[in-house]
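The complex is shown incomplete by one protein chain, all other protein chains being positioned as in the whole.
For chain A:
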Amino acid sequence: MAVTMIEERKVVPYSGNMAAAEALRQINPDVVAAYPITPQTEMMHFFADFVANGLVDTEFITVESEHSALSAVVGAAAAGARAMTATAGPGLALMWEILGVASGMRLPAVIALVNRALSSPINIHGDHSDMMGARDQGWIILVSENAEEEYDNLIQAVKIAEDERVRLPVMVGMDGFIISHSIEGVSLLKDEEVREFVGKQRMFHPLLDVEHPTTHGAIAMSDSYMEFKRQQREAMMNAYKVIREVGEEFAALRGKKYEHIEAYKTEDAEYILIVMGSAAGTAKYVVDRMRERGEKVGIIKIRTFRPFPYYDLADAIVASNAKAIGVMDRAETFGGYSGPLFEEVCTALYTRNKFYPIAGLIYGLGGRDCNINHIEEAFDVVKKKAAGEEVPPVTYLNLQV
């Protein structure tokens, strides 16, 4: 990867990791603390190059674990720095304790997350179970469909996290290897544009402000703990608005829409699949192909998983001609009805008094292939469900039986 400044907008052949590293370079955070873990390692290699070549002013902290990486980021963010890290799968799991610390202390940190499966058995490939495990830790979660989206989402994440109405950390996920290591065309913004977009960080009570000493991370007993959690809920609700605003602002710069969801050909669709991450790209292709055959199909891609866009999703479904819906999950909730996304979709519809036949589909665990045939198979399940045929609560796609 050429170590250069980007003076002009251009389309480059980049992997997801390269795109994320480039975004980090253009954001030029004050502190990056990271520990290498497949499939994120490459991203931090690129970033270390930038640091070594003086292309960023970042203090790059090489730590001995992900627990320390996020701890360093929390410390740096409390001190008043714009701090970021990157991780994947078990690395995010090792950050678990500090995830809650970062969100509870309301620090605007950003994680570039390369989604990877969790052990056991050991698996290094793309899977959403790491992110779903971190689901309730108070982080804003954005999910990317491809390398360019990861790049765009990371730039927006900084602005979302630092908004004074939000002040919550953000993780931006991309599927391990499928996005992180695949080369594709990525349209880069100019360094100057990114710097202008993210702007200067406005700090709230930084520890390094010795004129106004503060204590971060204090104790709160049962007399006030719940009030602080209520504040976090409020921040998440604000984030719902702020993500939209930042998306609009970014769209003006980029010429590409960034909303909570992306409804693809759903207006007249009878069968709808709800997808997240890289499979959304494949699903769009399948929708195009099936539409050529005259089949009324569509997909809804979820970009914001937390705060979950219940209204947007329900609106999009209600506005379509849906007879049945399929929800594709790249993570298991063992003992639950289906995957985590399935539950959210059901909640979105139930709370609006809208009831559709819904099929749960689990796919791609541990990087298992999910190609066009499997998406078509998923649509077949949805069609069966619409026709009133019996469909199991969960259908595993591409499973050896």
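Note that in this section a residue touches a chain if its C-beta (ideal position, glycine included) is under 8 Å from a C-beta of that chain, and two chains touch if they have at least 3 such contacts; residues count from 1.
In this text, contacts and distances are computed from a predicted model.
UniProt lists the omitted chain of the complex under the protein name "Ferredoxin" (options: "phosphoenolpyruvate--glycerone phosphotransferase", "Aspartyl/glutamyl-tRNA(Asn/Gln) amidotransferase subunit B", "Electron transfer flavoprotein alpha/beta-subunit" or "Ferredoxin"). The chain that is not drawn here is touched, among residues A:52, A:122, A:183 or A:220, by A:220. Per the touch definition above, the residue from A:73, A:105, A:179 or A:261 contacting the chain not shown is A:105. In the full complex, chain A touches the hidden chain at residues 104-107, 167, 204-205, 212-218, 220, 223-224, 226-228, 230-231, 234.
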